[in-house]
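Missing here: one protein chain of the complex. Every other protein chain is in place.
Now for chain A:
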Amino acid sequence: MGTENPGRPSFPATPFAAAPPTMTPFSNSGSVVGSEASNLRPMRPTVPPNTSPPMTAGPAGSGESPAFRPAPPTRYNDPSLPTPPSSYGPPAAGTFNRFPTPPFGSMPPGPPARAPVVGQPPFQPPPSQVSPPLSFRPQGQIPGVPMGSPPPGVNTPQIDSSFPASRPNFQPSFPPTVSGYPAAGASSQLPLPGYVKQSNAPFQAPQGPPVQSPFQAPPVGYAPSAPTPSPQFLSQQGGLAQAPPVASPYGLHSRDQIQHSSTMPPMGAMQGLIEDFSSLSIGSVPGSIDPGVDSKSLPRPLEGDVEPNSLPEGYSLNCNPRYLRLTTNAIPNSQSLVSRWHLPLGAVVCPLAQAPQGEEVSVLNFVSSGIIRCRRCRTYVNPFVTFTDSGRKWRCNICALLNDVPGDYFAHLDATGRRVDLDQRPELTKGSVEFVAPTEYMVRPPMPPLYFFLIDVSISAVRSGMIEVVAKTIKSCLDDLPGFPRTQIGFITYDSTVHFYNMKSSLTQPQMMVVSDLDDIFIPLPDDLLVNLSESRTVVEAFLDSLPTMFQDNLNMESAFGPALKAAFMVMSQLGGKLLIFQNTMPSLGVGRLKLRGDDPRAYGTDKEYSLRVPEDPFYKQMAADFTKYQIGVNVYAFSDKYSDLASIGTLAKYTGGQLYYYPSFQAANHSEKLSHELTRDLTRETAWEAVMRIRCGKGIRFTSYHGNFMLRSTDLVALPAVDCDKAYAMQLSLEETLLTNQTVYFQVALLYTASCGERRIRVHTAAAPVVSDLGEMYRQADTGAIVSMLSRLAIEKTMSSKLEDVRSNVHLRIVKALREYRNLYAVQHRLGGRLIYPESLKFLPLYGLALCKSTPLRGGYSDVPLDERCAAGFTMMALPVKKLLKLLYPSLVQLDDYLLKPSASADEFRKVMKRLPLTADSLDSRGLYVYDDGLQIVLWFGRMLSPDIAMNLLGPDAAAELSRVTLMERETEMSRRLMGLLKKLRESDPSYHQLCHLVRQGEQPREGFMVLTKLVEDQTGGTNGYVDWLIQLHRQVQQNA
């Protein structure tokens, strides 16, 4: 590390140059280096370095222990101690004086002393050695332990490295209120990377204590970072570990907080450990009412989902994590290790994830030579295969078989064994590629994109205005349907009878045919029910124009959904395609009629509870299976305001790889925007037709169970009649052999599909992961996002066979088990006493676990969520990709009033404004305006004391009215325009759903309750745990039989 000081040169000039020394304690030890280096790596700014604290550091630390050993108090005066430049801040100076005299141990009492102590002239050491802040933790734990003072001079290099890392995180204007953070920030340097950002914040907070001014002078992000690290380190040495001193100066620091890494014994040997996990001191005072946890400093994913990025260089050829994420990037090498890993082990795959501009998957045409695949395991050629025998053979990375290289594909190897044409071969350099498949991959000619609409025209559909919106939207999308000119389209409508439409291109008006024999449904015309869109365009348009008026006066209340479904199946079974169902009434006639089994409150809490959530009539499952067989994907749009048994109807979407959209009590006036946006997206997004997906993996492991919306065609072949970028699938791994001998395992996802243009393609994603024998390494490489995604799918599946209560406790139990195992790994040897420890990589797991238990499908009981909504949310969550799921579980909450009041806003500022707040009622200030966005809806929350000016500007004369009846629209004021602009940006950031904007005023019950308050997952609502209680509960259980 010493060698890399790139950032350093610039520092000396600034007062902060002194800061670097803070690291000193570690630097002396020298051992630190290895571990830290990885942590500090600049490349991962957002993720605090700590995330992957190397365990390996441990050994080094022990060697150095002498350095760490508490030094006598006198040490303190040692010149090596940091003496920041005088510029460091006048305020600091005052405090600083105190330090020299008292031994460290005495320090605890004076809170003022904690201030970042910096520039005292007497102390001025060479800049490099300076270690400015000494921080004492307010509570003064273990005062008796002297702080170790670092040997002079050694540390500087360390510091430098930390700088780059800190810079990116820098965030201006963090609200001063965040008292907890400073502490966290300081500690974060080592143990908790995630916090880095926050730690800086205090410094920059404009309103902050006087101290801040000194900081601001220096180049922006640096100042804060420098001081913070040092306190942490010092404290660790001393065993004080507690609070980063930095915080105290600001006075923001509260007495109790998370103490990361603070737990170490005084011995220096612990350093490796420090970096290894984070800990919370919880319940340190047994029996006391105050749990001793500062809720403000608990870990929160305010940055959204962060993809793990900790893999070593060797895995740079992996496909992007947006396509494939493993729950842990270290595969256990033995059964016994698997059984100690209590979290799910597997992968979450989103084969068609939307890539940002410029990173699209390249399409390769191998039609002439055939696609290169392994003879035995059928693996596609990928970056991990090795060429041998001067390029004539290649070794499959998955099954290790030597294959011949076909003549067309031959290239010589250079001296290092690389193919000379490597640069021209994307399939050998990129983790994700797409092959154009030759005819061997087709069982029939590629099908054209086909859209078939099944529309309910009974009275409730007419009344709600659904038909009109649908007809209009479809018509506006006709130009954008993918696959022109091959696209096919067709319609059936139904009430108590089934209506077919002949759209032959020679007609000017569509012909309607009514079939009322529901028991034995038949198709009145052999063809022309399904027509080529470009040929019959005028007829289709005429039909869509007349559709709303045609059924205007329809008084029919029945719904022959089952027979209509069968009819649609018969029409489509030739080709396959996508069936869109618009359903408004309970199916009441013919096969598949459903009873109004209702949402029975008495069933909740009993063993029969689950039966409400499983399909009642096997007809739907059977239909779904048949649909999949004939490559038909079903999307269900449900609109009913009454109970309509989505549990049964939703299975159609579930087993055909589709989606269920639910619009409870649909009214065209309120919901038309949402419906038309989502329908448009559904119709126009790039879709992969008649797809099958298989994931292959190396010898010794096997994917055993699959979770998501699809149907399995054989043990490992996932049938997906229509896939798109908004769908993800999860699968779990198991080991087939007791011991894995290979060093690395490879995964290859292959999706064979027909693109809308009519080309058959194979999309291949390849990734590698190391095999490890150490449980700690598995924890370090864990991916919270993938784990949460997997856990939620498992939990939702479990709601189909057991009580909600059991499902929730199951989630809880899994987290407890995982943390307990982790604790067993470390706690004993390091005497961690009463602290909750968790790996850095899983710091958000408890919170997401809590959020999952409070999510719509799992929340509460009968009265909390209507059954249909629960089922619909379950189907949706089974398909969501990781990022969107995490956003749904822990939505963003952002304060807007400041932004709206500020005169000018640039795009750059937008990002600053979007600072997410913790989801608790405490974050809501009654003087503010907040926006809550979970990816499915947006809620604007108006504080009670919000300045009337803002409300007037945004809502105009409606400001005083009840907000449930007010719709937000753009008005002639600047503020309104900016708000709308902002909402638009929010929506653009997540286009797969349209987030309808609801307005809620504080205190407006019950709307506020169910729209906002119950969604604040960290709060205690209606008998559920708050975040703090949840952690305490987890902690207690982890400790039991630990």
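Assume a contact is a pair of C-beta atoms (placed from the backbone, for glycine too) under 8 Å apart; a residue touches a chain by one contact, two chains touch by 3 or more; residues count from 1.
Just so it is clear, contacts and distances are computed from a predicted model.
A chain of the complex is left out here; the name its UniProt entry carries, from "Sestrin 4", "Cornichon", "Spermatogenesis-defective protein 39 homolog" or "CAHM3 protein", is "Cornichon". From the options A:711, A:764 or A:871, the residue with contact to the chain not on display is A:711. Residue-wise, the contact with the chain that is not shown comes from A:625, picked out of A:625, A:757 or A:952. Seen from chain A, the chain kept out of the figure touches residues 618, 621-622, 624-625, 629, 651, 655, 705-706, 711-715.
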